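Of the protein chains in this complex, one is absent; all others appear in place.
Labels for the chains are A and B, by order of writing; each one numbers its residues from 1.
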Amino acid sequence: MVKQLGFILDTNRCLGCGACIKACQINNQLPAPLKWRQLRQIERAGDSQIQRFFLSTACNHCANPECLRVCPGGAYYKRRDGIVLHNPEKCTGCQSCVGSCPFNAPQLNPFTQKAGKCQLCYDRLDQGKSPHCVQACLTGALQLHEIRQTENNQLLRLTAQTPSLRLTRPSVFYKPPRPTEL
Amino acid sequence: MGTWEWPLIVFTVLSQISIGIIVGLLGLDCRNQLKEKLFKQGVVVSGILLMIALLASLFHLGHPEAAYRAITHLGSSWLSREILFFILTFVGWLYLLWLSFHPAGKLRSSLLITSVLGLLGIISSAMIYVLPRVPAWNNVAPVFFFILTAGLLGALALVILGGKELQPEQKKSLLNWALGCIIVSIFMFVLYASTIKVNAQGAATVQFLLSSPLFWLRAGLGWLAPLILLLIGLKSQKVFTASTLYLVFALVGVGEILGRALFYVSAVGIHISALF
């Protein structure tokens, strides 16, 4: 693997507006209610401060993708830039990937009866453009980086209770949220 | 929570009975030479069940016509391996079928090979569910549960199929075997429930099961009632009537189907989204 592209989300800049999700839905022609990106609000409230922030997540293009491991048809492969691609031509709709991804990235498209997920707008990247979600982000909260070369001591990774889950090594980082002082 | 995966419930339970029958035939053959009629009956029924099971499995796919592609990722996909082993088991069964019409000497080794392939198929089936994402499945329990289903229902099916062809001690050993499977099942479940409780998702699964009336139905019908019937029957040394045997088989069958349904429904996956 030469590179590993991954999303970096600055939780201090994400407004939870959902423009990333809509831009993805609209430009990838996803029929509602299908979404390749999800939004989750997280809140931790104390007496003197509140942390309320959003996590906008899509496929994390794991270094060690579970979808790729379990797919019986070999429909998943990893590009040299780290993108995990799903090839619908090889997909049998068995949903192994849907059940095994700890991030809920692949979803069954009810119209095609095949799995589908964020392909990181690889065709746009190949033309030197940003993915639609990054392009749409109003505040620059969502960015795409070559994460192996990113200084990541200031960044948070996703955590999971089970160590084995970390083995997928999601290629995603978060800038830690600042609290609002009360 | 998971969903009601009917195609998968039918596929796994029926394929496990089918392979259980083959293994049972092998076991009987090892003790005393199998009677031809019993062999033929067993093989035919096993084959019918296997074919229904394989057909049902196709309904799980979004694209059944593309099922052949699902065998192309043997390197890491247990689903690919499962399909391969089931195809090989089916080939083995075809040979057994041929043997049942053209008796020849290689019967025991053919049964052995088919049994091994079938068991590998069952283990592969179970390994599909050994996913880090689903703590309730991410252990040896699915393998045990699937093999126990095969052992239990395979033995009971053979008792019924065998009928008068079976010698009393053959019948008794099959029933003893079934009784053992039930006891191990109950023991395994208790062990399973107490080990998976350590994390939130496993605990949710246990909580769901224990609060579900279906689970208690499954425990009552599939474990407790047959356990009592078998204990009473085996202790009293009397020969089971055919109707009692049918009843035990039906109870266990319903229990295993409910149990398998609950296996799918009670699965709680981890959704990693936490930063802290």
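Here is the rule we go by: contacts are C-beta pairs under 8 Å (C-beta built on N, C-alpha and C of every residue); 3 or more make two chains touch, one makes a residue touch a chain.
By definition in this document, contacts and distances are computed from a predicted model.
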Per UniProt record, missing subunit out of "Anaerobic selenocysteine-containing dehydrogenase", "Nitrate ABC transporter ATP-binding protein", "Cytochrome C oxidase subunit IV" or "ABC-type sugar transport system ATPase subunit" is "Anaerobic selenocysteine-containing dehydrogenase"
Which displayed chains make contact with the chain that has been left out? A
For the chain left out of this view, which of A:F53, A:Y76 or A:F103 touches it? A:F53
For the chain left off this view, which of A:L68, A:A105 or A:A136 is in contact with it? A:A136
Counting contacts across the full complex, list the positions on subunit A that touch the omitted chain. 12-13, 15-19, 21-23, 26-27, 32-33, 43, 45, 50, 52-53, 135-140, 178, 180-182
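Everything that follows uses one rule, which is that only the chains that are shown with their structure count from here on.
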Averaging only over C-alpha atoms, locate the centres of subunit A and subunit B and give their separation in whole Å. 38
Name, in rising order, each residue of subunit A that touches subunit B in their complex. 11, 40, 42, 44, 55, 57, 66, 68-74, 90-96, 99-104, 108, 112-114, 156, 158-162, 164-165, 167-168, 170, 174, 176-177
Interfacial residue positions of subunit B with respect to subunit A in the complex: 60-63, 66-67, 69-73, 76-80, 83, 128, 131-135, 138, 199-200, 269-276
